[in-house]
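Below: one structure, written as C-alpha coordinates.
With one protein chain removed, the remaining protein chains of the complex are shown where they sit.
Our next item is subunit A:
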Amino acid sequence: MGKLEFAGLTKSFGHAKVIRETDLTVEDGEFVVFVGPSGCGKSTMLRMIAGLDEITGGELRINGRVVNDVAPVDRGIAMVFQSYALYPHMTVFENIAFPLQVAKLPEAEIRRRVAEAAAVLKLEERLAHKPAALSGGQRQRVAIGRAIVREPAVFLFDEPLSNLDAALRAEMRVELTRLHAKLGTTMIYVTHDQVEAMTMADKIVVLRDGVVEQVGSPLELFHRPANRFVAGFLGNPTMNFLPAEATGTAAGGIAMRLAGAGEVTVPVEGGAAPGEALELGIRPDDLRLGAGEVRFRVVPEVIEQLGNQSVVYGAAETGQAICAVVSGGFGLRPGVAAEFGFDPAAAHLFRQDGAACPRRVVPGATVAA
(Lines give C-alpha, C1' and ligand atoms only; values in the text may rest on other atoms or scores of the structure.)
Protein backbone atom coordinates (compact mmCIF):
# COMPACT_ATOMS: atom_id res chain seq x y z
CA MET A 1 0.00 0.00 0.00
CA GLY A 2 1.31 3.37 -0.91
CA LYS A 3 -1.16 6.19 -1.09
CA LEU A 4 0.13 9.72 -0.75
CA GLU A 5 -1.81 12.83 0.07
CA PHE A 6 -0.47 16.36 0.03
CA ALA A 7 -2.64 18.80 1.93
CA GLY A 8 -1.61 22.43 1.50
CA LEU A 9 2.02 21.41 1.37
CA THR A 10 4.52 24.29 1.21
CA LYS A 11 8.27 24.67 1.36
CA SER A 12 10.39 27.74 1.94
CA PHE A 13 14.13 28.14 2.11
CA GLY A 14 14.50 31.21 4.27
CA HIS A 15 12.24 33.79 2.64
CA ALA A 16 12.15 32.06 -0.73
CA LYS A 17 8.89 30.17 -1.24
CA VAL A 18 9.93 27.24 -3.36
CA ILE A 19 6.71 25.20 -3.20
CA ARG A 20 3.37 27.03 -3.03
CA GLU A 21 0.36 25.40 -1.40
CA THR A 22 -0.02 22.06 -3.09
CA ASP A 23 -2.94 19.66 -2.83
CA LEU A 24 -2.44 16.38 -4.57
CA THR A 25 -3.39 12.74 -4.18
CA VAL A 26 -1.30 9.87 -5.48
CA GLU A 27 -3.25 6.63 -5.52
CA ASP A 28 -1.75 3.32 -4.51
CA GLY A 29 0.14 1.71 -7.35
CA GLU A 30 0.10 4.79 -9.54
CA PHE A 31 3.05 5.91 -11.64
CA VAL A 32 3.13 9.66 -11.21
CA VAL A 33 5.58 11.85 -13.08
CA PHE A 34 6.50 15.35 -11.95
CA VAL A 35 7.66 17.48 -14.86
CA GLY A 36 8.63 21.08 -15.12
CA PRO A 37 11.49 23.32 -16.13
CA SER A 38 14.72 23.45 -14.15
CA GLY A 39 14.36 24.97 -10.70
CA CYS A 40 10.57 24.59 -10.49
CA GLY A 41 10.77 22.54 -7.30
CA LYS A 42 10.56 18.94 -8.50
CA SER A 43 13.49 17.70 -6.45
CA THR A 44 12.34 19.68 -3.44
CA MET A 45 8.96 17.96 -3.66
CA LEU A 46 10.60 14.53 -3.71
CA ARG A 47 12.95 15.40 -0.89
CA MET A 48 10.01 16.46 1.24
CA ILE A 49 8.31 13.14 0.57
CA ALA A 50 11.54 11.31 1.39
CA GLY A 51 12.07 13.31 4.56
CA LEU A 52 15.38 14.79 3.44
CA ASP A 53 13.92 18.30 3.48
CA GLU A 54 11.68 19.50 6.24
CA ILE A 55 8.09 20.38 5.31
CA THR A 56 7.44 24.08 5.94
CA GLY A 57 3.65 23.99 5.98
CA GLY A 58 0.72 21.68 5.38
CA GLU A 59 0.50 17.96 5.81
CA LEU A 60 1.93 14.98 4.02
CA ARG A 61 0.08 11.72 4.57
CA ILE A 62 1.29 8.31 3.53
CA ASN A 63 -1.46 5.70 3.80
CA GLY A 64 -3.45 8.08 5.92
CA ARG A 65 -0.66 8.64 8.45
CA VAL A 66 0.76 12.15 8.80
CA VAL A 67 4.51 11.76 8.23
CA ASN A 68 5.70 15.35 8.56
CA ASP A 69 7.82 14.42 11.57
CA VAL A 70 8.50 10.78 10.76
CA ALA A 71 12.12 9.79 10.10
CA PRO A 72 12.92 9.00 6.45
CA VAL A 73 13.51 5.32 7.09
CA ASP A 74 10.13 4.90 8.78
CA ARG A 75 8.14 6.38 5.90
CA GLY A 76 8.29 3.23 3.82
CA ILE A 77 9.86 5.00 0.86
CA ALA A 78 12.97 4.37 -1.20
CA MET A 79 14.68 6.88 -3.42
CA VAL A 80 16.87 6.59 -6.49
CA PHE A 81 19.10 9.61 -6.98
CA GLN A 82 20.07 11.25 -10.23
CA SER A 83 23.72 10.73 -9.34
CA TYR A 84 23.01 7.09 -8.38
CA ALA A 85 24.66 7.74 -4.99
CA LEU A 86 26.19 4.28 -4.79
CA TYR A 87 28.64 3.47 -2.02
CA PRO A 88 31.85 3.48 -4.05
CA HIS A 89 33.83 1.35 -1.62
CA MET A 90 31.31 -1.48 -1.55
CA THR A 91 30.68 -4.16 -4.16
CA VAL A 92 27.38 -4.35 -6.01
CA PHE A 93 26.23 -7.05 -3.59
CA GLU A 94 27.15 -4.95 -0.56
CA ASN A 95 25.48 -1.90 -2.06
CA ILE A 96 22.20 -3.70 -2.58
CA ALA A 97 22.47 -5.52 0.75
CA PHE A 98 23.28 -2.41 2.77
CA PRO A 99 19.71 -1.39 3.71
CA LEU A 100 18.96 -4.99 4.66
CA GLN A 101 22.07 -5.26 6.81
CA VAL A 102 21.12 -2.03 8.50
CA ALA A 103 17.71 -3.52 9.20
CA LYS A 104 19.55 -6.53 10.70
CA LEU A 105 17.85 -9.13 8.52
CA PRO A 106 19.17 -12.68 8.74
CA GLU A 107 22.06 -13.41 6.39
CA ALA A 108 20.12 -16.01 4.38
CA GLU A 109 17.22 -13.62 3.86
CA ILE A 110 19.60 -10.88 2.69
CA ARG A 111 21.18 -13.26 0.17
CA ARG A 112 17.79 -14.33 -1.10
CA ARG A 113 16.50 -10.80 -1.58
CA VAL A 114 19.68 -9.52 -3.21
CA ALA A 115 19.71 -12.50 -5.58
CA GLU A 116 16.10 -11.82 -6.46
CA ALA A 117 16.74 -8.12 -7.17
CA ALA A 118 19.87 -8.96 -9.15
CA ALA A 119 17.86 -11.37 -11.28
CA VAL A 120 15.20 -8.77 -12.03
CA LEU A 121 17.82 -6.17 -12.91
CA LYS A 122 20.19 -8.53 -14.77
CA LEU A 123 23.05 -7.84 -12.38
CA GLU A 124 23.90 -11.42 -11.37
CA GLU A 125 27.26 -11.37 -13.15
CA ARG A 126 28.22 -8.11 -11.54
CA LEU A 127 27.62 -8.72 -7.86
CA ALA A 128 31.29 -8.88 -6.95
CA HIS A 129 32.27 -5.70 -8.81
CA LYS A 130 32.73 -2.23 -7.40
CA PRO A 131 30.60 0.57 -8.91
CA ALA A 132 33.66 2.05 -10.64
CA ALA A 133 33.81 -1.05 -12.85
CA LEU A 134 30.21 -0.68 -14.06
CA SER A 135 28.66 1.15 -16.98
CA GLY A 136 26.23 4.02 -16.38
CA GLY A 137 23.20 1.84 -17.00
CA GLN A 138 24.47 -0.85 -14.66
CA ARG A 139 25.12 1.68 -11.92
CA GLN A 140 21.60 2.95 -12.35
CA ARG A 141 20.29 -0.59 -12.01
CA VAL A 142 22.31 -1.11 -8.83
CA ALA A 143 20.74 2.03 -7.41
CA ILE A 144 17.31 0.68 -8.32
CA GLY A 145 18.23 -2.67 -6.80
CA ARG A 146 19.15 -1.01 -3.54
CA ALA A 147 15.72 0.59 -3.56
CA ILE A 148 13.66 -2.49 -4.39
CA VAL A 149 15.16 -4.87 -1.83
CA ARG A 150 13.65 -2.77 0.91
CA GLU A 151 10.21 -3.49 -0.51
CA PRO A 152 9.03 0.08 0.01
CA ALA A 153 5.47 1.26 -0.41
CA VAL A 154 6.56 4.21 -2.53
CA PHE A 155 9.49 4.61 -4.89
CA LEU A 156 10.94 8.02 -5.57
CA PHE A 157 13.07 8.62 -8.64
CA ASP A 158 14.87 11.91 -9.17
CA GLU A 159 15.76 12.16 -12.86
CA PRO A 160 17.22 8.67 -12.78
CA LEU A 161 17.97 8.47 -16.50
CA SER A 162 19.35 11.91 -17.23
CA ASN A 163 22.97 10.75 -17.06
CA LEU A 164 22.48 8.03 -19.65
CA ASP A 165 22.84 8.24 -23.41
CA ALA A 166 19.74 8.26 -25.57
CA ALA A 167 19.69 4.57 -26.48
CA LEU A 168 20.21 3.41 -22.92
CA ARG A 169 17.63 5.89 -21.70
CA ALA A 170 15.02 4.41 -24.01
CA GLU A 171 15.91 0.92 -22.83
CA MET A 172 15.80 1.82 -19.14
CA ARG A 173 12.50 3.59 -19.68
CA VAL A 174 10.95 0.35 -20.84
CA GLU A 175 12.59 -1.56 -18.01
CA LEU A 176 11.25 0.84 -15.42
CA THR A 177 7.76 0.60 -16.84
CA ARG A 178 8.07 -3.18 -16.74
CA LEU A 179 9.32 -3.01 -13.16
CA HIS A 180 6.35 -0.92 -12.20
CA ALA A 181 3.98 -3.41 -13.79
CA LYS A 182 5.71 -6.25 -11.96
CA LEU A 183 5.91 -4.67 -8.52
CA GLY A 184 2.68 -2.69 -8.68
CA THR A 185 4.19 -0.21 -6.24
CA THR A 186 3.47 3.51 -6.20
CA MET A 187 6.21 5.33 -8.07
CA ILE A 188 6.90 9.03 -8.16
CA TYR A 189 9.23 10.00 -10.91
CA VAL A 190 10.82 13.37 -11.51
CA THR A 191 12.07 14.35 -14.92
CA HIS A 192 12.25 17.27 -17.24
CA ASP A 193 12.21 14.98 -20.22
CA GLN A 194 8.71 15.10 -21.61
CA VAL A 195 9.11 11.87 -23.54
CA GLU A 196 9.68 10.07 -20.24
CA ALA A 197 6.69 11.83 -18.80
CA MET A 198 4.40 10.99 -21.70
CA THR A 199 5.45 7.37 -22.06
CA MET A 200 5.72 6.23 -18.45
CA ALA A 201 3.14 8.13 -16.47
CA ASP A 202 -0.33 7.16 -15.35
CA LYS A 203 -0.58 10.71 -14.17
CA ILE A 204 1.54 13.75 -14.92
CA VAL A 205 1.95 16.66 -12.56
CA VAL A 206 3.21 19.78 -14.33
CA LEU A 207 5.03 22.20 -12.05
CA ARG A 208 6.13 25.75 -12.63
CA ASP A 209 7.85 27.92 -10.03
CA GLY A 210 6.54 25.76 -7.21
CA VAL A 211 2.94 25.83 -8.47
CA VAL A 212 1.10 22.80 -9.81
CA GLU A 213 -0.12 23.93 -13.21
CA GLN A 214 -2.07 20.83 -14.13
CA VAL A 215 -2.57 17.22 -13.09
CA GLY A 216 -3.86 14.58 -15.46
CA SER A 217 -3.17 11.63 -17.70
CA PRO A 218 -0.57 12.17 -20.43
CA LEU A 219 -3.18 12.31 -23.21
CA GLU A 220 -5.42 14.61 -21.24
CA LEU A 221 -2.56 17.02 -20.70
CA PHE A 222 -1.53 16.77 -24.30
CA HIS A 223 -4.96 17.31 -25.78
CA ARG A 224 -6.53 19.47 -23.11
CA PRO A 225 -3.76 21.60 -21.64
CA ALA A 226 -5.17 23.86 -18.95
CA ASN A 227 -3.02 26.78 -19.99
CA ARG A 228 -0.44 28.08 -22.37
CA PHE A 229 2.46 26.91 -20.20
CA VAL A 230 1.38 23.27 -20.15
CA ALA A 231 0.59 23.42 -23.87
CA GLY A 232 4.04 24.78 -24.62
CA PHE A 233 5.81 22.45 -22.23
CA LEU A 234 4.44 19.17 -23.55
CA GLY A 235 4.90 18.22 -27.16
CA ASN A 236 7.98 18.29 -29.28
CA PRO A 237 8.61 20.46 -31.24
CA THR A 238 6.73 22.99 -29.17
CA MET A 239 3.32 24.31 -30.09
CA ASN A 240 3.10 27.37 -32.37
CA PHE A 241 1.34 30.33 -30.79
CA LEU A 242 -0.33 32.78 -33.19
CA PRO A 243 -1.75 36.10 -32.02
CA ALA A 244 -5.43 36.56 -32.83
CA GLU A 245 -8.20 39.08 -32.21
CA ALA A 246 -11.68 37.89 -31.26
CA THR A 247 -14.52 38.99 -33.48
CA GLY A 248 -17.28 37.42 -31.46
CA THR A 249 -18.87 34.26 -30.15
CA ALA A 250 -20.42 31.99 -32.77
CA ALA A 251 -22.45 28.81 -32.44
CA GLY A 252 -19.40 26.77 -33.40
CA GLY A 253 -17.07 28.37 -30.86
CA ILE A 254 -15.10 31.60 -30.72
CA ALA A 255 -14.55 33.47 -33.94
CA MET A 256 -11.40 35.47 -34.44
CA ARG A 257 -9.22 37.19 -36.97
CA LEU A 258 -5.85 35.57 -37.42
CA ALA A 259 -3.18 37.86 -38.83
CA GLY A 260 -2.22 36.68 -42.28
CA ALA A 261 -4.80 33.87 -42.34
CA GLY A 262 -8.18 35.56 -42.15
CA GLU A 263 -11.26 34.51 -40.18
CA VAL A 264 -11.24 31.35 -38.06
CA THR A 265 -13.78 29.84 -35.69
CA VAL A 266 -12.21 27.54 -33.11
CA PRO A 267 -14.60 25.05 -31.47
CA VAL A 268 -14.18 25.85 -27.78
CA GLU A 269 -16.47 26.50 -24.82
CA GLY A 270 -16.99 30.01 -23.52
CA GLY A 271 -17.23 33.31 -25.26
CA ALA A 272 -15.14 36.32 -26.13
CA ALA A 273 -15.91 39.96 -26.52
CA PRO A 274 -15.05 41.38 -29.93
CA GLY A 275 -11.57 42.87 -29.81
CA GLU A 276 -10.31 40.59 -27.06
CA ALA A 277 -6.71 39.54 -27.69
CA LEU A 278 -6.32 35.79 -27.90
CA GLU A 279 -3.65 33.33 -28.83
CA LEU A 280 -4.24 30.39 -31.10
CA GLY A 281 -2.08 27.36 -30.47
CA ILE A 282 -1.40 24.79 -33.12
CA ARG A 283 0.99 21.86 -32.75
CA PRO A 284 3.63 21.52 -35.50
CA ASP A 285 2.32 18.11 -36.53
CA ASP A 286 -1.22 19.46 -36.92
CA LEU A 287 0.04 21.74 -39.69
CA ARG A 288 -0.29 20.35 -43.18
CA LEU A 289 1.33 21.26 -46.43
CA GLY A 290 -1.16 22.86 -48.81
CA ALA A 291 -4.18 21.44 -46.98
CA GLY A 292 -6.48 22.38 -44.13
CA GLU A 293 -9.29 24.84 -43.69
CA VAL A 294 -7.14 27.71 -42.55
CA ARG A 295 -4.21 28.51 -44.79
CA PHE A 296 -1.26 30.81 -44.46
CA ARG A 297 2.06 31.23 -46.15
CA VAL A 298 5.35 30.33 -44.48
CA VAL A 299 8.85 30.95 -45.74
CA PRO A 300 10.97 27.96 -44.63
CA GLU A 301 14.41 28.79 -43.25
CA VAL A 302 15.66 25.41 -42.14
CA ILE A 303 14.27 22.10 -43.37
CA GLU A 304 15.18 18.87 -41.61
CA GLN A 305 14.45 15.81 -43.72
CA LEU A 306 13.75 12.82 -41.52
CA GLY A 307 13.01 10.49 -44.42
CA ASN A 308 9.27 10.07 -44.01
CA GLN A 309 8.74 13.51 -42.52
CA SER A 310 10.10 17.00 -42.83
CA VAL A 311 10.52 19.38 -39.94
CA VAL A 312 10.23 22.92 -41.21
CA TYR A 313 11.39 25.99 -39.28
CA GLY A 314 10.37 29.20 -40.87
CA ALA A 315 8.44 32.46 -40.55
CA ALA A 316 4.91 33.44 -41.49
CA GLU A 317 4.29 36.60 -43.49
CA THR A 318 3.63 38.41 -40.21
CA GLY A 319 7.16 37.59 -39.09
CA GLN A 320 5.86 35.02 -36.61
CA ALA A 321 8.21 32.00 -36.20
CA ILE A 322 6.52 28.79 -37.27
CA CYS A 323 7.50 25.18 -36.89
CA ALA A 324 5.74 22.45 -38.85
CA VAL A 325 6.15 18.70 -39.05
CA VAL A 326 4.70 17.47 -42.33
CA SER A 327 4.77 14.15 -44.08
CA GLY A 328 6.55 14.32 -47.38
CA GLY A 329 7.51 17.90 -48.02
CA PHE A 330 10.46 16.95 -50.18
CA GLY A 331 9.77 19.80 -52.56
CA LEU A 332 10.26 22.46 -49.90
CA ARG A 333 13.19 24.80 -50.39
CA PRO A 334 14.59 27.30 -47.91
CA GLY A 335 13.50 30.81 -48.84
CA VAL A 336 10.69 29.66 -51.11
CA ALA A 337 7.29 30.41 -49.57
CA ALA A 338 4.84 27.54 -49.27
CA GLU A 339 1.26 27.32 -48.11
CA PHE A 340 0.53 25.54 -44.84
CA GLY A 341 -2.84 24.96 -43.23
CA PHE A 342 -4.69 23.42 -40.33
CA ASP A 343 -8.20 22.50 -39.26
CA PRO A 344 -9.71 24.71 -36.56
CA ALA A 345 -10.67 21.60 -34.60
CA ALA A 346 -6.98 20.86 -34.11
CA ALA A 347 -6.30 24.28 -32.65
CA HIS A 348 -6.10 25.37 -29.02
CA LEU A 349 -7.21 28.76 -27.81
CA PHE A 350 -5.68 30.73 -24.96
CA ARG A 351 -6.80 33.93 -23.31
CA GLN A 352 -4.56 36.84 -22.41
CA ASP A 353 -3.80 35.41 -18.95
CA GLY A 354 -2.69 32.10 -20.44
CA ALA A 355 -5.78 30.07 -19.46
CA ALA A 356 -7.03 27.69 -22.14
CA CYS A 357 -10.59 27.77 -23.45
CA PRO A 358 -11.91 24.19 -23.02
CA ARG A 359 -11.91 22.40 -26.35
CA ARG A 360 -15.11 20.83 -27.64
CA VAL A 361 -13.59 18.26 -29.92
CA VAL A 362 -10.49 16.39 -29.05
CA PRO A 363 -9.12 14.67 -32.11
CA GLY A 364 -7.46 11.31 -31.94
CA ALA A 365 -8.13 10.57 -28.31
CA THR A 366 -10.80 9.26 -26.04
CA VAL A 367 -10.32 11.36 -22.98
CA ALA A 368 -12.26 11.07 -19.80
CA ALA A 369 -12.84 14.74 -19.22
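Note that contacts are C-beta pairs under 8 Å (C-beta built on N, C-alpha and C of every residue); 3 or more make two chains touch, one makes a residue touch a chain; residues count from 1.
One rule holds in what follows: contacts and distances are computed from a predicted model.
Looking at the choices "Sarcosine oxidase subunit delta", "Fe-S cluster assembly ATPase SufC", "Isoquinoline 1-oxidoreductase" or "Carbohydrate ABC transporter permease", the name in the UniProt record of the chain not drawn here is "Carbohydrate ABC transporter permease". Here the missing chain is touched by one residue of A:Met79, A:Ala244 or A:Val298, and it is A:Met79. Set against the missing chain, the residues A:Ala132, A:Ala181, A:Ala251 or A:Ala273 yield one that touches it, A:Ala132. By the touch rule set out above, subunit A reaches the unshown chain at residues 50-52, 72-73, 77-79, 81-89, 98-99, 102-103, 130-134, 136, 139, 146, 150, 163.
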